[in-house]
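I have placed the structure first, in the form of structure tokens, so that the comments after it can refer back to it.
The complex appears here minus one protein chain, its other protein chains still in place.
By written order: A, B and C. Residues from 1 in each chain.
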Amino acid sequence: MIALIIIFVGALLCLYLGIKKQESFSIPIALFTLAAAMSVTVIQLLSKEVWPVEIKMRAGGMMLFDFSSQLFSLLLMLSLFLILLSLKPVKTMGADLLGLLMFSLCGGILLSGFTHLVMMFLGIEILSIPLYVLAGANKKYASSNEAAIKYFLMGAFSTAILLMGCAFIYGGTGSLDLEGLNKASYMMGHMNLATPLVFSGVLLILVGLLFKVAAIPFHFWSPDVYEGSPNRATVFMATIVKAAAFAGFIRLFAVGFGELKEPVWMNAVIVSSAISIILGNAAASMQTNAKRLLAYSGIAQTGYMLIAFVGVDFSDNVWNLLIYLTGYISATLVVFTIIDILDSEGKTSDLKAFEGLGVNNKGLTFALIVAMFSMIGIPLTIGFVGKYAILTAAFYVKPWLVVAALVGSAIGIGVYFNFFKYAVMSRTDNPLPKLNTTAGQKITIAFCTLVILLIGAMPMVIANFKELFF
Amino acid sequence: MELILISIIASIITYFVPKGMAKMVALLGAILTLAYNSFMLQSFVADGTKKFVFDTPWFSDAVHFSVGIDGISMLMLLLTNILMVVILLGAMRKEWKRESLFYSLILFMQAALIGVFVSNDGIMFYVFWELALIPIYFLCALWSETGDYKTTTRFFIYTFMGSLAMLGSFIYLGSKGLVDGHTFAYDNLVAVKLSTTESMWVGLGIFIAFAVKIPLLPFNAWQPSTYAESPTPASQLLSGIMLKMGLYGLIRWFFPMVPETYEFWSNLIIILGVIAVIHGALIAIRQNGMKRLTAFASLSHVGLIAAGIATITIVGLQGALVQMFAHGINVVGIFLCIDIIQRRTQTRDLTQLGGIAKQAPYFAALFLILVLGTMAVPFTNGFPGEILLLKSIFGYHTILGVIAGLTVILCAVYMLRMYQKGMLGGPSGENFDFPDLQKSEWPALIILSAMVIGMGIYPQWIVELTEASSENILNMIKETVEGVS
Amino acid sequence: MSLLETGFHIFDKVGISNYLFLSVLLFCIGLFGVLYRRNAIILLMCIELMLNAVNLMFVSFSSYLGDSNGQLFVFFIMVVAAAEAAVGLAILVSIYRNTRNTDVSFLDNLKG
Partner (left out) sequence: MLLTLLLETRPNVQFWPFIVVSFITILSALYVVTSKKPVYSVLALIVTFLSISVHYVMLNAQFLAIVNIIVYAGAIMVLFLFVLMLLNLKKETEPVKHISWGIIASISGLLLLFVLVAALVSIDDYIQPGLDREVGLIKNLGQMLFTKYLVPFELTGILFLSAMVGAVLLGKREKKEELS
């Protein structure tokens, strides 16, 4: 909660600086704010303190920052920190846009800590509304406009479906907070029935959330939106929005509806996950635009993350999802930072822009390769650790889902090899010159690569943390 | 453990040293590894148990970083480390672009290979198995002779799919085993009891992984073009060592994992192996590209080894191990010779070559020794292994044994054809100049030839080294089979 | 207030299910509109319609269950709908500046 307030104040400061026309200060201020918020969260985490935000006037609070939510929000803040770090300091981002990003982060944090459906709803909206704007921030380009309107319409549409689900649930159980939902679903789960009201409510909510995380068959907006939006908005969508949506998703479904798994929502999640992995990878391997490719591969990765819902133990599931998300975010950040660097050299986001990257930019290429290997799930990268954790947890429950995931991985190799094809293999006559990178970009890429490799090589390090928290 | 560390550290150092130094540092690293390996061999007692055990939790409690060396592992380690030195010596003759990266990848490969041969945990085995793929992929792709990335990508996708199937099988086995504790330990995975159906599926997963790597017949589509287009050190690594990963996997992992259905699998593998023997040899006879020829010859030899392993007899296993060692040495040597020829004449097409023997007698002699070794002439290293293998297959089924026996004749045909066309006869063109061996080519070829002769005369040490371990594995299979029936 | 004082309650006269059917019907009309129409501003209206259907459902459940949480949820939905409408219309205006049109199908530069 303190972190939330700090970030909010930071966002206000940024806006104020924007009004005062001193935009050059805004990024340092934002970074400072995020650092402060992160350190507060870390201190709270380490002191094993569950911050009592609940404003418990009546039974059933609004938010609860337990360990899972604090870890998720830490991940979100760290991602934004790295994203901001990788921005070119001058003029690339107005203070107002920066403020919007921070507002959006607030939504993400809410989403990771809600205990009441109202908070979930508000979290989703606070997360999305600034992004609708950011997607359309390149006002003069029709593609940016289109991305904004598509994102907006799909977002609002899915919110409406989600709310309908909430209404059904409310009618079926009479409560809106997770505790009440948990009780109700416990009773229904043990009587092995779900009233049609609850059943369809859960499915409607599921549809709404699958829209948000862009899982097949509710994915169709994401490639267009990713491609059309400005880079900074795309990277935000690909990392923070996805992570936050998953944080809320797993919280609602594991805590709220955890007990009615088998008959009600599990199968829907499994089917969506299997299709997402296979079709997402297949579609991604046909793309020629890097951002579209990442959108489709993001769909496939979403499929893997959905597998994390299948496992038996809630805290294990959350932990696995966290690891997977960390890997996914690090790899995505690396690729997007490189796209951004190329972009500032006047290149498009087409895959051809990567041609001959390997000749003069060893560090970047190394990071790109590591990130791609992590996405494929090659051992000694965090991608493998995450996939391993998720798959073994799911194996006890749904073996064939794991088979589907492995098949999808095999298809997926082709996707990421497209990058190698241009960046490393191509023997072009005029390779890219040494690219200019700012210190911030270097730090971002180095940090992400380090995370990928370190956690990949020594997973025990973070496994020990898990013992500490759960 | 220390072996892996040495080569990894050497690999990293190699990447960062200045250009000219890289090859020396790499060679030093390889020699150091070999030296340490010999040092380990000194204190090694081949009684079938694992030595030099090191075990620590890695991913979680279920996956440990767990290594241990028994006779078979030791043999494979020796093979790897000796060949690595030779390969580096051979490679040093050429100027490679991005030299430090090149040598660093080779050493990284060595570390991964060592990891494969010593790992004692299913997931760890998988991890190193995949890691071995990465450097070889980049070696083949970046220094490819034709610049065609498709071949290499096909190779990568083939093997990666196989590995994924293996991972699936391991996870399945793990889920059937202990839930708490070191789930993926080798002993634990082996101890899992499966029903026949489960065993078939699990076996299929692991089989695909190994069959792609070996490669057995229907999975060999990647092999010839990859061998032909890769730079020589990569071809050497692929055929000399990486292929042995698959065979080693068959011995160590595959059959002990699925003893319930071992009869089915051994029938299958023997038949595939024998077909591969004939198929590979017949194609090899018609080849003119020397590398391609060697690739198919390799296919033929490896088929025989796989068939020998699949007989699940002590003779077959021993023969396979001896022959694996011998084949590694021979094939690396032949690739080296091909490389030497190609570097001097810019071609490796048999129709354009000839008359080398007159100008470079030393080279011709050493090459001849390697060729004879491959042909399994008595008193060369190919002989004992091949005899043992054929004997085991005869014991399994007489007709198959006879068919497999043809390999001796066919092998003589294509190897001698290669030697005769390439080395003998008149000079193929004006101003034909073929300098004899130079600098680092000498030690490389001498080491190899010495090993060919030495092993031919005294193959017994391999048998002694691996006997106890092989029996262990056989017992493991037999016990389960008896327990089931 | 007068309705309350007379002891009137709607559910004595009309079953809750009729209200639910009504709101579901409205929701589906809105959904149909979202799928069918292409004019962005009408899409926006259809989404508002869907949200109102949700509101109606919440309110009827809330009255029926005698629980005020549902009505508060509706309050928040209205608040958010207002914010959403503002942003959506702003996006529309910026599109209009570029294309002189609000037809979504004209914006097909990005192909799925």
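Just so we're on the same page, a contact is a pair of C-beta atoms (placed from the backbone, for glycine too) under 8 Å apart; a residue touches a chain by one contact, two chains touch by 3 or more.
Quick caveat, the model's predicted, so the values are computed rather than measured.
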{"item": "In the full complex, displayed partners of the excluded chain", "value": "A, C"}
{"item": "Sole residue of A:3, A:17 or A:110 that reaches the chain not shown, by the stated touch rule", "value": "A:110"}
{"item": "Absent chain, residues of chain A that touch it", "value": "8, 15, 53, 55, 57-58, 60, 62-63, 91-94, 96-97, 99-100, 103-104, 106-107, 110, 116, 118-119, 122, 125-126, 129-130, 132-133, 136-141, 168, 171-172, 174, 195-197, 199-200, 230-231, 343"}
{"item": "Touching residues (missing chain, whole complex) on chain C", "value": "1, 3-4, 9-11, 13-22, 24-33, 35-39, 41-42, 44-46, 48-49, 52, 55-56, 59-60, 62-69, 71-72, 74-76, 78-87, 89-94, 96-97, 101-103, 105"}
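To be clear about the criterion, only the chains that are shown with their structure count from here on.
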{"item": "Euclidean distance of C-alpha centroids - chain A vs chain B, Å", "value": "43"}
{"item": "Averaged-CA centre spacing for the pair chain C and chain B, given as whole angstrom", "value": "68"}
{"item": "Centroid spacing, where centroids are CA-atom means, of chain A and chain C in whole angstrom", "value": "28"}
{"item": "Multi-partner residues of chain A (each touching 2 or more other chains)", "value": "none"}
{"item": "Numbers and ranges of chain B residues touching at least 2 other chains", "value": "none"}
{"item": "Contact footprint of chain B on chain A as seen in their complex", "value": "373, 376, 378-380, 384-385, 388-389, 391-392, 395-396, 399, 402-403, 406-407, 409-410, 413-414, 417, 420-421, 424-425, 427, 458-460, 463"}
{"item": "Interfacial residue positions of chain A with respect to chain C in the complex", "value": "117-118, 121-122, 125, 129, 132-133, 136, 139-143, 145-150, 152-153, 156-157, 159-161, 163-164, 166-168, 170-171, 174-176, 220, 223-224, 227-228"}
{"item": "In the complex with chain A, residue positions of chain B that touch it", "value": "57-60, 62-63, 123, 126-128, 130-131, 134, 138, 141-142, 147, 149, 153, 156-157, 160-161, 164-165, 167-168, 171-172, 174-175"}
